[in-house]
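Pasting a structure here, questions to come.
A protein chain is absent from this complex, but the other protein chains hold their places.
Chain naming follows the written order as A and B, and within any one chain the residues start at number 1.
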Amino acid sequence: MFSLEAVWQWFTDVENWNGRYGLWNLLGEHLLITLWSLLLAAVIALPLGIIVGHFGKGQAIVVGLGSTSRAIPTMGLLFALVMLLGVNFREVAVTLALAVIAAPPILAGAYSGISAIERTTKLAAVAQGMTSWQLVWHAELPLAASSIIGGFRVAFIQVVSTVVLAPLVGLGGLGFGIIQGLALRDFAQVTASAIVIVLLTLVGNQLIGLAQKQTRVGLDKPIRGN
Amino acid sequence: MEWFLRNSNFIFGLATTHLSVSLLPVALGSLIALALAKFVPRKLVTPTNGLLGAIYAVPSLALFVALPALLGTSYLGPTNVLIALTIYVVASIFFSARDALAQVPNSANLISKAQGLSGWQHFIYVELPLATPGLIAGLRIAVASTVSMASIGAVVGVRNLGYLFLDGFQRKNSDEIITGLVAIFVIAIVLDLMVWFLGRLLTPWAKKQVRSV
Partner (left out) sequence: MFKSRIVLAAAAMIATLGLAGCTATAESKPIVIGSQAYYSNEIVAEAYALVLEDAGYTVDRQYSLGQRDVYVPALEAGEVDLFPEYTGNLLQFFDSTATVTATEEVYAALTNVLPDGLTALEMSPATDQDSYNVTADFAAKNNLVSIADLASVTGLKLGGAPELAERPYGPKGLKSFYSVDVEFVSTGDTTVDSLVAKQVDLANVYSADPRIQQLGLVTLADPKGLFLASNLVPIASKAVDQKARDLVNAVSKAMTAADLVAMNVKSVTEQLTSSEIAGAWLVEKGLLK
């Protein structure tokens, strides 16, 4: 059933790249839904994480949310929201469901990034005359950036893999190839679609990882230039 | 609520299947991951990381269907889902297990050597206990992810709680979907607490507070 040659042939068939349900369009849809849900999740989770990290109150809830979020069954959430909002709002429903899945890692990243900042650093910033707002914007956020981006990384992987189920509720995305391929017994299509999804995940993961590295601040390392 | 009460037997059966389909991979997978984390030579760590990371990125649905084709396993029964979930557990715990083992202080290794402990004795009596907090943390994450991922197995015929989502959506039964969500969530939380408790049992020194004399 599994034949590398068949998979290669599937990839090289132009038909599979064009059209409403061709790979290009599906890839674009997949990315778009992912980005929208990450954005929605960030709008809520980032400020929340920063606030909790900055003021040091409410950690218990954040930590609790972090571990329990992985327990949410993604398929169930998708179906539940689409049923709740109706087919006219299915994109909204799916984006919402995905945002619920993406929020906890982003929240955790923001919270742990900010709360890990040494108290002395914050005191030094205040001693320099920074107001609370400046403290957050100019000191805490840059220092926590790496951790925040790390949170997005985890969220990205989880969302990309959940979008695979979107065709079950009538949306597009790269999962289409898997679901259609399964029904048509076209295992080349299933494998090829799976490969594209894996590549997307890995590439995204690497890129975000690079950004994470770039923003990492070694607080225990000597300050450059001295 | 009424639907839940009327079908409680059926739901219980689904939950039992769900538990077995989730727990077996966690138990097996964590053992394999621990062995790998301990015994994979340093040079192979990055490629192993990479391979496991790639497998982890494969969408569960695709893996569930690919395994019968690749391994020749039976289409029927939860075998494919079990194997796939075990692989996911290995992938997820390998990273945290390595971290946990790596943060065992080198002084402990030196002390074991000084005391003449063999490699095995050192592993079981010194390394593992010290790495336990990190291992437990990784285990908790793996348990939660596996319990929720197992529900996707319903798409390929595993009769677990995920079935409630498919059937509920087809028949427009919101009670059914909500029951599924709640049941899986509750199971995950309960298991999470049990693992946490196990961690506490295994590390009694963590509880003791240093009293000032």
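Rule of thumb we're sticking to: contacts are C-beta pairs under 8 Å (C-beta built on N, C-alpha and C of every residue); 3 or more make two chains touch, one makes a residue touch a chain.
Here the structure is a predicted model, which means the values were calculated and not measured.
When the missing chain is restored to the complex, the residue among B:Leu24, B:Ala54, B:Val104 or B:Val182 that touches it is B:Leu24. The chain not shown here is touched by just one of A:Gly53, A:Gly109, A:Gly151 or A:Gly172, and that residue is A:Gly172.
Contact with the chain not shown here comes from a single listed residue; of B:Ala37, B:Ala84, B:Ala97 or B:Ala154, that residue is B:Ala154.
Contacts to the hidden chain, counted on subunit A, fall at residues 20-21, 82, 86-88, 90, 167-172, 176, 179-180, 182-185. The missing chain lies against subunit B, touching residues 3, 6-7, 10, 16-17, 19-21, 23-24, 26-28, 31, 74-78, 124-125, 129, 154-157, 159, 163, 166-167, 169-173, 175-176, 198, 201-202.
The definition used in the following text is that only the chains that are shown with their structure count from here on.
Contact residues of subunit A toward subunit B in the complex are 1-2, 67-68, 70-77, 79-80, 82-84, 157, 161, 164-165, 175, 178-179, 182, 187, 190-191, 193-194, 197-198, 201-202, 205.
Looking at the complex, you find that subunit B touches subunit A at residues 53-54, 57-63, 65-66, 69-70, 140-141, 144-145, 147-148, 151-152, 154-155, 161-162, 164-166, 168-169, 172, 174, 177-178, 180-181, 184-185, 188-189, 192.
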